[in-house]
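There's a structure below that I have some questions on.
Apart from one protein chain that is not included, each protein chain of the complex appears where it belongs.
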Amino acid sequence: MQSAKYSMTSKTDEFFRKAEQLIAAGRFIDSKGWVPATSGNFSARLSDGNIAITVSGRHKGRLEPDDIMLIDSRGQSLDGKKPSAETLLHTSIYQRFPQVQAVLHPHSVNATLTARLFQHEIVLEDYELLKALPGIATHETRIVVPIFANDQDIPRLAARVEAYMDAHDDVHGYIIAGHGFYTWGASVDDALRHLEALEFLFDIEIRLHGVTRL
Amino acid sequence: MQSAKYSMTSKTDEFFRKAEQLIAAGRFIDSKGWVPATSGNFSARLSDGNIAITVSGRHKGRLEPDDIMLIDSRGQSLDGKKPSAETLLHTSIYQRFPQVQAVLHPHSVNATLTARLFQHEIVLEDYELLKALPGIATHETRIVVPIFANDQDIPRLAARVEAYMDAHDDVHGYIIAGHGFYTWGASVDDALRHLEALEFLFDIEIRLHGVTRL
Amino acid sequence: MQSAKYSMTSKTDEFFRKAEQLIAAGRFIDSKGWVPATSGNFSARLSDGNIAITVSGRHKGRLEPDDIMLIDSRGQSLDGKKPSAETLLHTSIYQRFPQVQAVLHPHSVNATLTARLFQHEIVLEDYELLKALPGIATHETRIVVPIFANDQDIPRLAARVEAYMDAHDDVHGYIIAGHGFYTWGASVDDALRHLEALEFLFDIEIRLHGVTRL
Partner (left out) sequence: MQSAKYSMTSKTDEFFRKAEQLIAAGRFIDSKGWVPATSGNFSARLSDGNIAITVSGRHKGRLEPDDIMLIDSRGQSLDGKKPSAETLLHTSIYQRFPQVQAVLHPHSVNATLTARLFQHEIVLEDYELLKALPGIATHETRIVVPIFANDQDIPRLAARVEAYMDAHDDVHGYIIAGHGFYTWGASVDDALRHLEALEFLFDIEIRLHGVTRL
């Protein structure tokens, strides 16, 4: 698949190190059931601004080095492989937040249920685990995770996300209805911590929703 | 158990390769709790039209090569072992769909609950994960998974399935009440992707059913 | 702990083989969360009528050979170790059913909830998985799993179980309220298959109970 025009782009040690981090993150996320079938996608930014990202259509719990590809900051393939259709959602996060070095998109039952039970946003407050998110020092914090309608037109979806981000500070993740959620961080480990924290909080809110509707 | 009349049928490298794929699929499916006790059965078609299929009564999470047997396209044992009582449900899928090379039958809590909560069919729509199924390119799709009454008379059950298939296109799986579900694909990996996607969607629909009945 | 008077009882290869089976069963049962803390106990009968049984107070998911002890058919220690307080519940099963060679007692959330939601018995019918139990050839079967009140007086509890068994055929297991359940089989594997099947069916009935009470 790899044509001659890409042969100049050699993959660096940094690329392979980040690829290993994404592979390990995928095994963990899959062990929880948060990337069923071939759903989800993950990426990490390299120091030269290029991005290591999962190839389209691979199972995220059984990734191998060959399943991680290289794109530039605008999402163009640098190695001839085909990146996820949702690459633009990754690159626009990196463009907005210079400190972000990893973006994770799981596709969990909890995120899917959250979008169905809570309409346009879910509010999370009074949880110690909010402190797992950057810049939060007390449970007495209120954060909003927006929920966007799903859209196969990724540029249009990305534009809606961008408009929301322009208007709101302190966004730590967003849900796409019927499609999972996105979160990010200053490293793969940080993004994974945010992912675990949001999953935990969605889980609790869903269970309480059932109870409080009684 | 293996009588002289079967000694001529030598198992090919392809047989053992497919057997390994079924064994690995079984470990994964069992790790999710979708083949409790000795429930479920799995098969893969070989290039000569014969079929590798799980032997009756083995635990699907702890399969060994000896637990996979060889049958012909009509379901007759080629090695003297006893195939699953439900072999006919596998062979009729292979006969109907030339491109299908694997059939998986898990027996999960979610499939069992789906049959109890939704009567004759479950409708799945507006889920990104529908794209894990073949020929689906957008979440704006509506698929129907039929639910058949359980029956110990397998030819009679198979005939009901066949009649439904004759009348409907785009069937990606079916549920047998109190008995799990069947799905299939162009490879063991593809069938496993369909299995994971359907399990995920059944799970969500069951949880929403509880909520919306409130 | 092992006094001189026990030194004559040498443990056979068969003892150690059965001990390994109980250890492996414990790892599996614990991986499902069905023997939390140090709850549960397991045993297997040897060909001479003596019984290998878990020592009191050990974690059943992390058993080592030293955690399996030898008792005679009346429950007397043959190696100076202290068997479970509930040994009598094991020995009376072996006495009643000559074909039974293993007894497993998990302590699961589902068994505990079953006892709270269903009063004196739970009825299981119309499930394919009933065929995992001995002598059942069709889902069109109705079995009753009795629920007994918990009791620290084990001889009194055993007598109540015995009285029930005397009056009923085809008992495949019983629940002790707040305390888990007992099941058994012709081998450790068979007993484990019955355990998985009953857990699965309790799980479904509990979930349906929540729904149908709406």
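So that you can tell them apart, the chains are marked A, B and C in the order they are listed, and the count of residues begins at 1 in each.
The rule is simple: contacts are C-beta pairs under 8 Å (C-beta built on N, C-alpha and C of every residue); 3 or more make two chains touch, one makes a residue touch a chain.
Because the structure is a prediction, the values reported are computed rather than measured.
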Point to revise | Shown chains that the omitted chain touches within the full complex | key: A, C
Review point. So which of A:46, A:78, A:154 or A:204 would be touching the chain we can't see?
Key: A:204
Check your understanding: Out of C:12, C:39 or C:141, which touches the unshown chain?
Key -> C:39
Exercise for review: Could you tell which one of C:49, C:65 or C:178 touches the chain left off the display?
Suggested key: C:178
Review point. Can you list where subunit C touches the absent chain?
Key: 33, 36-39, 59, 107, 109, 112-113, 116-117, 150, 152, 176-180, 206, 209-210, 213-214
Study note, to complete from the structure: Had the left-out chain been drawn, it would touch subunit A at residues 32, 126-129, 132, 137-140, 189, 193-194, 196-197, 199-200, 203-204, 207-208, 210-211, 214
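Going forward, only the chains that are shown with their structure count from here on.
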Check your understanding: Which word fits the touch map of the chains here: line, ring, star, complete or other?
Key -> line
Review point. So if I superpose subunit A on subunit B by CA, what angle comes out, to the nearest 5°?
Key: 90
Point to revise | Intercentroid distance (Cα basis), subunit B paired with subunit A, Å | key: 32
Review point. Between subunit A and subunit C, what is the separation of their C-alpha centroids in Å?
Key: 45
Check your understanding: Where in subunit B do residues touch two or more other chains at once?
Key -> 210, 214
